[in-house]
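Of the protein chains in this complex, all but one are displayed in their positions.
Per-chain residue numbering starts at 1, and chain names A, B and C are given in the order in which the chains are listed.
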Amino acid sequence: MGFWEKVMRLDRRWVFFLIALAVLIPFLKPLRLPISVTKPVKDIFDEVEKVPPEGPPLLIGTDYAPSTAPELDPMLYALLRHCFATKRRVMLVALYPQGAGMAQAGLDNVLPEFPEVKSGMDYVFLGYQPGIGSVILQMGEEIRRVFPTDAYGVSLDSLPMMEYIHNYDDIAFMMDLSGSSVPMLWVMYAGARYEQRIGVGTTAVSAAQYYPFLNTGQFKGMLGGLKGAAEYEKLIKKKGYTEARKVATIGMDAQSIAHLVILFLIIIGNIAFFASKSHRKKTKLTSG
Amino acid sequence: MRRKIPLTIAFVFGIVMIIQFFIPHPVSRDFYQTMLDWRIIVIAFTYILAVSSLIRIHINKVRRKKTGWGFSYVTLISLTVTAVVGVIGGCFQPTQITTWLIEHFNWQIEQRTVLMVIFTYIQIPMGATMFSLLAFFIASAAFRAFKARNLTAIILLLTAFVVMLGRVPIGELITKRLPEVLQLQNIVEWILNYPNMAAQRGILMGVGLGMMATALKIILGIERGYLGGGD
Amino acid sequence: MKERKGLIIGSVILLIIFIGMLIKGEPSKSILVWIAALLTLFIYSFLYRDNIFYKFAEHLFVGVSVGYGISVYWQNAFIRKVFDPLFITKTYIVDGQFHLWPLLAIVIPTLMGLLMLSIFTKKQAWLIRIPIAFVVGMSAGISVPSTFQAYIFEHTKNTLYITLSISSFIMIVGVITTLVYFFFSKEHKGLLGKTANIGIWFIMIAFGASFGYTVMARISLLIGRMNFLLYDWLGVIK
Partner (left out) sequence: MNVLLALLFLMQQTPNSLPSDTTEVIEVVRPAPPTDVIAMDTPNDVGGSVSVQWEISEDDGKGLNNVILYNVFRGQSEEGPFDYIGTVGAGRTSYDDQTVEKDKVTYYYILKAQTKEAVESEASNVASGKAAPQWFHHGRWNILILGILFALFFAFYIRMAKGKKLFIRKIAGLDAVEEAVGRSTEMGKPVLFCPGIGYLYDIATIAALTILGRVAKKTAEYETRIIMPNYDPVVMSAAQEIVKQSYTEAGRPDNFNEKDIFYLTQDQFGFAAGVDGIMLREKPGAIFLQGVFYAESLILAETGHSVGAIQIAGTDRVTQLPFFISACDYTLIGEEMFAASSYLSRDPVMLGSIKGSDASKVVIISVILIGAILGILGGLNIGPFGTWFQSLVNWFGRG
């Protein structure tokens, strides 16, 4: 058995080990590679900047589960910090059963930095309702129909912030954070039917899929994966809105190295594949 | 009869919902609202089926002492505990019982309910970890399966290569000195915006037509697969 | 035997690193964080091989997520949509007057939902088709115009934003050839076959891009977990 054949039969646990190292080391020894801001991220930032302070709110849909949280949580944190630091109002809604937990966790994480921000005054967390498409559509008519109370059981009518908020007309911008196809439903129903301006924050996987909708203007902008979150962190930090730890930015170094390792693995895999193939041919020739 | 009634229901509601799209009048809108409410309620009941099937399977495993039956207890117990805690103690806002407990025993619950504590410290970390296992599997799949066997495979590989490199800071560093058009992140942006998007649009239009055709066939009662076979 | 030796040495090394980190860092004082961290490690142990720690975590995960689902459905669908309007707020009584329609609007879907349970009987199991037909039928009805608008109309419209540039040209060629690839009524031979082949190239570029992105996403998740273990749990990084 030649060297390349041995490589081909390498125990996959060595590959696992390599990946673990590639991610771990940059954490302990940061490289601080520069991050450049791309247009879709800048677009989202500009849209949020357009939300009038103490006026119509930014609606954030937390339609994700723990499985995609590492990518989407930093976006939620960054958006909340952006709004809370600039007195912009926020509404949170979850159409994924686990999304409500994610929104609550996000609030728990960010709120301690803003002691003056109060539920019902500066933000409203609507909670979760099943039936994704139906809920989006009904919110276009009257939010109270689907969410008579907020997630904590307080009637929406008794919340000062909700006084003039009834449907999408009273919402400045909508940002859906999701790794699934829920943003598409927002576009299909809230966007197409009610002309709500919508932005999407999604995992790196789904980002490729959403590019067509970005060009059509169905999404006004996009945060794609950890990179998108890191770019957003950079933007709000530049404006001096927050000094919080930049979760996504730290991760980008590890991301770079891990990508290089995987590219290296693909190259080695292919060399091994072709080398062992030609090797086999040669042995066949000599033996035959 | 066993077929006709469901097919009629599907037909009537399908047609009505299509027509509704074009009518903004309150009559149509109210009807529509009600229909959406109905769907929410009906779908909630399917969850009962899912849960009962799951419980039955694990009880069976325990009874028959199938391999790993001990772990079925883990599932059954954690399921029961979480559900009881959630139903009695409240989901997002605490019920009176929880409030009483909190006051009486001076609990400090940042997440407001016990269910959210379980969610934050058990479900979130485990879900995320499960997904992150894929990072390892992808690396091993990249190593073993992604071979430049033919032209189409080479195109796929090359694009993947460029995208992977161009989406991280290190890729940007490599081509920093080149003119702007040739910088990696701009090439990636271009690939995503034009050839990638062209194909995506083509695929999506195809999928859209396929979905529309299937939906029409469902409404017209031609596609009956979802009702199962039989009379 | 050799493997067992490797396993022991590996575990000892990991243990030393772990203790080193515990001493050097500021480990979390919350028992909950410790539970989360241990469960994370249980699941990662699967990378070495399937074992009881992983099995335990997997079964716990299924149980907890279903239990969570029950609680959420209970609160949001049953209590909010059925129980409250039926018994507490009584939406069907307006100003002391009884109205039939609002009552039926709660009762009918509930009954339809209950028909789902007919699956547990042998004889009447066909009744489950009624709620299924309702959900599938009305969803199909809603999806026909919506799909048409979001998938076909919008994309045609936006392909039409044409400029005199190579990029625009590539966009048009790409959309058309991809569509031609999905043409089923003619054999893909001659000109049609060549066009469809170009379509396949475009499709492969899209898949390559999508693959690249997927790698990125999975690594991001791993980074998220590492961040949790090193920052939230062990506190060895700043």
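Following the convention adopted for this analysis, contacts are C-beta pairs under 8 Å (C-beta built on N, C-alpha and C of every residue); 3 or more make two chains touch, one makes a residue touch a chain.
Predicted, not measured: the structure shown is a model, and the values here were computed from it.
Engineer: Which shown chains does the chain we cannot see touch?
Structural biologist: Counted over the whole complex, the chain not pictured touches A, B, C.
Engineer: In the full complex, which bits of chain A touch the chain not displayed? Write them out.
Structural biologist: That gives, for chain A, the contact residues 50-53, 55-56, 67, 141, 164, 166-167, 169-170, 172, 180, 205-206, 208-209.
Engineer: In the complete complex, which positions of chain B touch the hidden chain?
Structural biologist: 21-26, 29, 46, 49-50, 53-54, 57, 127, 130-131, 134, 137-138, 141, 145-146, 153, 156, 160, 200, 203-207, 209-218, 222-223, 225-230
Engineer: Quickly run down the residues of chain C that touch the omitted chain.
Structural biologist: 58, 61-62, 65-66, 69, 116, 119, 125, 128, 132, 135-136, 139-140, 143-145, 148-149, 152-153, 156-157, 159-164, 172, 175-176, 179-180, 182-188, 203, 206-208, 210-211, 213-214
We take it that only the chains that are shown with their structure count from here on.
Engineer: Could you tell me which chains make contact with chain A and chain B both?
Structural biologist: Common neighbours, chain A/chain B: C.
Engineer: Would you indicate which pair of chains has the most C-beta pairs in contact?
Structural biologist: Looking at every pair of chains, the most contacts join B-C.
Engineer: I'd like the Å distance between the centres of chain A and chain B, where a centre is the mean of that chain's Cα atoms.
Structural biologist: Their C-alpha centroids are separated by 15 Å.
Engineer: How many angstrom lie between the centres of chain B and chain C, each centre taken as the mean Cα position?
Structural biologist: Going by mean C-alpha positions, chain B sits 2 Å from chain C.
Engineer: Which chain C residues touch at least two other chains?
Structural biologist: As it turns out, chain C has residues touching two or more other chains at 47, 65, 68-69, 72-73, 76-77, 142, 146, 150, 155, 158, 206, 209, 212-216, 219, 221-222, 224-225.
Engineer: Any chance you could list the residues of chain A touching two or more other chains?
Structural biologist: As it turns out, chain A has residues touching two or more other chains at 16, 19, 23, 67-70, 98, 100-101, 127-130, 133, 204, 208-209, 212, 215, 225, 227, 255, 258-259, 262.
Engineer: Which of the residues in chain B end up touching chain A in this complex?
Structural biologist: The touching residues are 29, 32-33, 36-37, 39-40, 43-44, 91-93, 110-112, 116, 119-120, 123-128, 130-132, 135-136, 138-140, 142-144, 146-148, 157, 161, 163-165, 167-173, 185, 189, 192-193, 196-197, 200-201, 204.
Engineer: Across the complex, what residues on chain A touch chain C?
Structural biologist: Checking each residue of chain A against chain C gives 13, 16, 19, 23-24, 27-28, 67-71, 73, 97-98, 100-101, 127-130, 133, 148, 179, 184, 187-189, 192, 203-209, 212-213, 215-218, 224-227, 247, 250-251, 254-255, 258-259, 262.
Engineer: Sort out for me which residues of chain C touch chain A in the complex.
Structural biologist: Residues 47-48, 65, 68-69, 72-73, 76-77, 80, 142, 146, 149-150, 154-155, 157-158, 206, 209-210, 212-217, 219-227, 230, 236-237.
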